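Missing here: one protein chain of the complex. Every other protein chain is in place.
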Amino acid sequence: VGRVQLDLNADLGEGFGHWSLGDDDALLDVVTSANVACGFHAGDPTIMRRVCQTAAARGVAIGAQVGYRDLAGFGRRPIAMDPDDLTADVLYQLGALRAFAAAAGTRVRYLKPHGALYNTVFHDCDQAGAVVAALSAYEEPIALLALPGSVIADQARAAGIAVVHEGFADRAYLADGTLVARSRPGAVLTDPAEIASRAVQMAVEHRVRAADGTELSLSVGSICVHGDTPDAVLIARTVAEALDRAGVTPHPFA
Amino acid sequence: VGRVQLDLNADLGEGFGHWSLGDDDALLDVVTSANVACGFHAGDPTIMRRVCQTAAARGVAIGAQVGYRDLAGFGRRPIAMDPDDLTADVLYQLGALRAFAAAAGTRVRYLKPHGALYNTVFHDCDQAGAVVAALSAYEEPIALLALPGSVIADQARAAGIAVVHEGFADRAYLADGTLVARSRPGAVLTDPAEIASRAVQMAVEHRVRAADGTELSLSVGSICVHGDTPDAVLIARTVAEALDRAGVTPHPFA
Amino acid sequence: VGRVQLDLNADLGEGFGHWSLGDDDALLDVVTSANVACGFHAGDPTIMRRVCQTAAARGVAIGAQVGYRDLAGFGRRPIAMDPDDLTADVLYQLGALRAFAAAAGTRVRYLKPHGALYNTVFHDCDQAGAVVAALSAYEEPIALLALPGSVIADQARAAGIAVVHEGFADRAYLADGTLVARSRPGAVLTDPAEIASRAVQMAVEHRVRAADGTELSLSVGSICVHGDTPDAVLIARTVAEALDRAGVTPHPFA
Partner (left out) sequence: VGRVQLDLNADLGEGFGHWSLGDDDALLDVVTSANVACGFHAGDPTIMRRVCQTAAARGVAIGAQVGYRDLAGFGRRPIAMDPDDLTADVLYQLGALRAFAAAAGTRVRYLKPHGALYNTVFHDCDQAGAVVAALSAYEEPIALLALPGSVIADQARAAGIAVVHEGFADRAYLADGTLVARSRPGAVLTDPAEIASRAVQMAVEHRVRAADGTELSLSVGSICVHGDTPDAVLIARTVAEALDRAGVTPHPFA
């Protein structure tokens, strides 16, 4: 049997000013897509510039990790904002990242909502529509990285935007295919071997076991590994190696 | 004698959230170039989007009014920052504005530093170099709007960037061609007729009278009128009409 | 019949940096309580200092107008934040304002939540509890200005905090005693005579007519007039004069 290809993505560039978070350089050696924070919930221009340069040099695809304007809350607090304002906020972040991608000789290839925005656009039509409107207003077509079954995935497809489904190897799932909330026990897995095994299951068998034991069918174009846990780099490497042994070659989806 | 063309620019989009400043819509009927605040010292994504749409619809050229990251100080406080960080901050602002210009079917045509940054890059080689580096790293050539005789004008020209000199019809000049500091009495002129007469002098006779009476030679490609004074719209209209009577047609420089 | 006393409050100090909002000085001549914005959704240290000085000089009581950390949204966007973080945010704002009240020779006498926080603590137990926890942790007892029937009013009373009910002379009411949302037509009244007449009705007859015609019983210790509408000062003066003619003397409740 021939080898298959699959994307491995991680949130990167999530420091701010004097504060760092995660090991961007080490992760850029493992992942094939970098969700670069764009300054509203994390990230600053200097960090964005550096991450884009390194990503471009290593052939890692650059995506816009866009979030609510909430540095104090790391974008993890839902904000009930006007959809038009949200469209403008997303477009602003997209453009800002584009400048650094272009300066590094490449471009922004996809968008992934972050934190509370990621969760909100799973079900909220207005906010999902606002993000899709930003993608439609952006100067060139780029893909959307989203959870299968999400409202935003449906809306984006309807708007002619390429949608790539992502799976979370290190997050517990509910039986309906959504993620267990971070605030709940067991929401975030930490054992590298278990995470790697789930990634292989997603990649090869197109399924994942939910927290209640249900077997979920899942067809994903990218697997997310988190960048901000203490063992993030070890986990990412373990996942990449397990995928390789299972005949899966990491490759950018966009 | 035939008519000549000259650009008229103003700072626009300088509100923030619930706070407004100046009458963007009225000024966009008068000026030919809009220096749009990019969110670091003033402006927010929703305002930037709206100003870009209106400017594009009226054929007004869009420029990036970039400043220090200092909303509380409106960008009027010099910040002794690292040049690399400044380059990244400027590139970020340029890219963010580009997204709105592109969404409105046009593009960012020039850059104008704002407030304390405008003053600093007149003489400070490091900060001037940082702004020029951002212009060089931007994905397409755009012009720089700068004071004649400024360090940044020299550096930009040396880097192959088009430089357009600007004159201030409503600011007092020192004998060396620099502006009287805003904090000094008489720094900002308020009489529409006097401002208009100075604009005509700059446009037609290529000179302006300094605060001490010296006649300065001055060849400018754009005249700046301020947007945030109480009589801003009246002044801008008076200037435009006086220029028209003197045979000068407002026209974007870029 | 003898005259009665009633408090008249307004939101003040709602500018930020270079941006102003409302005419603080003129309103401080009319109201008896100043809800001073504390820097999270509006207001900055320089403005807070100036408003406290003027309020103290004129015998106007100083209250803390606390809000979500959201300058871009003016505190009008609900943020689903952790209650412990909210308690800390409120305590921070209270302390900051205290410094300016103390420097002006007085102290903070009450707290009034602003914007989206005002609406949220009407019904949300967790966020209401978070604000009450901040009041309990504050170094001296101060009052809470709140809508009659709100969850926060009940929780505050249960915690031993003095609660003063407020009425809105310039806002439309629903039949259940809550305010018509700002986004709805007719939510904000603008006719000075009508607003003044409603204020007198509240003050003297202890009732107000809701948008659907229902007569609501309402016993209030303070009447709010808004400071950020174009006719704010005229409205406030009209209300104060009408109250005076009706035998009501404006007097701080705290």
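Per-chain residue numbering starts at 1, and chain names A, B and C are given in the order in which the chains are listed.
We take it that a residue touches a chain if its C-beta (ideal position, glycine included) is under 8 Å from a C-beta of that chain, and two chains touch if they have at least 3 such contacts.
Here the structure is a predicted model, which is why all the values come from computation and not from measurement.
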Visible contact partners (per top-of-document touch definition) of the missing chain: A, B, C
Of C:Ala102, C:Ala175 or C:Ala193, the one touching the omitted chain in the full complex: C:Ala102
Which of C:Trp19, C:Phe74, C:Tyr110 or C:Tyr138 contacts the chain that the document leaves out: C:Tyr138
Contacting the left-out chain in the complete assembly, out of C:Met48, C:Val132 or C:Ala254: C:Met48
Interface with the unshown chain - residue positions in chain B: 69-70, 72-73, 77-82, 85, 116
Where the unshown chain meets chain A, residue by residue: 15-21, 42, 44, 71-74, 76
Touch list for chain C against the chain that is not drawn: 39, 44-46, 48-49, 84-85, 87-89, 91-100, 102-103, 137-139
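Keep in mind that, in the parts below, only the chains that are shown with their structure count from here on.
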Chain A and chain B, separation of their C-alpha mean positions in angstrom: 39
Separation of chain A from chain C, taking each centre as the mean of its C-alpha atoms, in whole Å: 42
Touching two or more other chains - residue numbers and ranges from chain C: 72-73
